[in-house]
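Just dropping this structure here.
The complex is shown incomplete by one protein chain, all other protein chains being positioned as in the whole.
Chain naming follows the written order as A and B, and within any one chain the residues start at number 1.
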Amino acid sequence: MPDPVRHPSHLLGYASKAWRNLGPLVAAAFLALVVTLAILAPWLPIADPLDADPSKRIAAIGTHDLWLGGDNQGRDILARLIWGARISLAIAVAPTLVATLVSLFLGIAAGYHGRWLDHIIMRTLDVFFAFPLVLLAIAIAGILQPGVLTEIVAITVVLVPYVTRVARTSAGQVASQTYIEAARASGASVGALLLRYVLPNAAPPVLVYATTLCGLMIVVGSGLSFLGLGVQPPAADWGAMVADGGVVLRKAAHATLLPGLMIVLAALAFSTLGEALREALDPRSNRRRSS
Amino acid sequence: MTALASAEELPLLDVKNLRVSFHTAEGRLRAVDGVSFSVRAGRVLCIVGESGSGKSVTAQAILRLVDAAGAQVAGQALYRGRDLLQLSETEMEGLRGDRISLVFQNPMTGLNPAFPVGEQVAEGLRLHQGLGRRAARARAIELLAQVGIPHPESRCDDYPHQFSGGMRQRILIAGAIACEPDVLIADEPTTALDVSVQAQILKLLKSLQQELENALVLITHDLGVVAAIADDVMVMYAGRVVEQAPTEILFDKPLHPYTLGLLSAYNDGGQGFEPIPGQPPVPIDLPPGCAFRDRCSRATDACAAEAPALRAVATAHVVACHLVVGAAQ
Partner (left out) sequence: MLLFLLKRLAALVPVLLGVSFLVFLMVELAPGDVTTLLLGPLASEEAKATLRKTLGLDQPILIQYAKWLEHVLGGDFGVSIATSRRVVDLLAPRLLATVILGGASLALTIVFGVAVGVITAARAGGLVDRVTQSVVLVIGNLPPYWLGLVLVFAFSLQFRWFPTSGMRSVSGNGGVTDVLNHLVLPAVTTAAAPAAVVAAMVRAAIIEVMGLDYIRVARAKGVPRRTIILKHAMRNALPTIVTIIGLQMGYLFGGALFSEVVFAWPGLGQLLYTSIVGRDLPVIQASVLAIALVFVLVNLAIDMLNRALDPRGQHA
């Protein structure tokens, strides 16, 4: 028997398996760190994010005691990133949560009840699907008064159709299972049926989808802020910071690069977590045992 | 050790000590563990075994179609003296379908649904013999007729889903023999088909073989197929060869306990595997000794200690069993 030479893909197989397990941990740790810093922002020994010092305008990284430099108005970028995290994360997570709750309700109603209720709900949603997601978000946010609440409302409205569609498919599949029929036959009330049987079984794919959506909504939400539809100056938020930095791009690229980097990392983190969640919850995971 | 004692002709395909193993999470799986055989033109060899015995992997390994990451193939597979296991992929691509063909056991899924059957039959011709479109199509029609597809001129442009399972298997065979290969390996060509259709396909394979004078290797788990068509038989178990002999001798004087079990079941009217109690072992980290001993009614301590080697008990008859010594039991 020839020597079991290490086939190159063998090593790569180990590396990718290591990342598959490590990646979500890194992502979760990163998010936990950002959330913690964001929550503790008022008590952290960092500068005032609104303190504009003209002498520190577009200061380079490391100068004037500014760890990450100064923005176009001379404010501490690090402080603004941390304070900005509160808003940037909020405008992604809050709408996703609300939309998921609403969508679970609508989706289960449509998927379990079927027939005319399903028809009405889905046809109404079809109208929303006729718009690109970003367009609808911009339009809604643009019509209302600019502000964080506006952003949250706009993103929530825009998300509901997408999550509802997933919830309805999931609920439809659960509704056709035999254990539902059995429970129904044994006299369970509709409410109990939905709460105890349909909801727990229909929810997982929806939650996985929602987690992945969080990543996307960080990008879209920050995009709304970038366009000026969200927080109003001088409040800090990653999207608005990207826009501010764009003005001084030539001389101080870090003012744009840094907040953008935060958006990318946060989006990647949610995306990785969503993937890991999907693989964990998918019983039909068809990865071969051999690497 | 080759089972066939021929001296007149050199074998077309001569496999020596073929070993194929895979890396799995549970350990090294030795799917094929030292298999040797040879086939000559005009002869039919049947490789018999349960699923998991390694017979399909043997066929795929010969044609270098074993792709799994972590798979290792060792030994020799000599086609007209050239070791297939040492050739480059390009050289293999030249031989596959042209000089050596493999027919799989999947008539329903073996044809590409997006292309007409005539095109698929002609593919080998265009590839290996450089035939132009029209010439290849004409030849494809002939081939379809040869395998028994009615109205081949019009059906040549039909799509696979327009044919029954038996027809699709015939089309696959047509594609495999298009270039008139020296060696045709058929892996369970009748398993997925109705009993009535099975006999037709076997007849087809046999008559094609007589026309083309190639060597036919038929992989099967059905002793009925063996009885119908084989000149020589090789019985595999857990990746190893347990007995090899010409068909009449195997049916007349089987020696290995496994073969005995198969034949008694077959004679009772089954295909040959059901009544042997137990399951074949998964060949990962097998302990030393005979792989069959757990299911063998006559196992002894010697069977657990050492794996039996293939020994000739007569001309053209080899067995791997401690209990079989010399030419008689």
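FYI, a residue touches a chain if its C-beta (ideal position, glycine included) is under 8 Å from a C-beta of that chain, and two chains touch if they have at least 3 such contacts.
This is a predicted model, so every value here is computed, not measured.
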- Task: Write down which of B:Gly97, B:Gly239 or B:Gly289 is the residue touching the left-out chain.
- Result: B:Gly97
- Item | From A:Gly142, A:Gly172, A:Pro204 or A:Pro234, residue that would touch the chain that is not displayed | A:Gly142
- Quick one: which of B:Glu50, B:Glu123 or B:Glu180 touches the chain that's been left out? B:Glu123
- Query: Of the residues in chain A, which ones touch the absent chain?
  - Reply: 8-9, 12-13, 15-16, 123-124, 126-128, 130-135, 138-140, 142-145, 215, 219-220, 222-223, 226-229, 239, 242-243, 245-246, 249-250, 253, 256-257, 260, 263-264, 267-268, 271
- Message: For chain B, which positions touch the chain that isn't shown here?
- Response: 63, 65, 69, 89-90, 92-98, 101-102, 104, 106, 109-115, 123-124, 127-128, 161, 172, 175-176
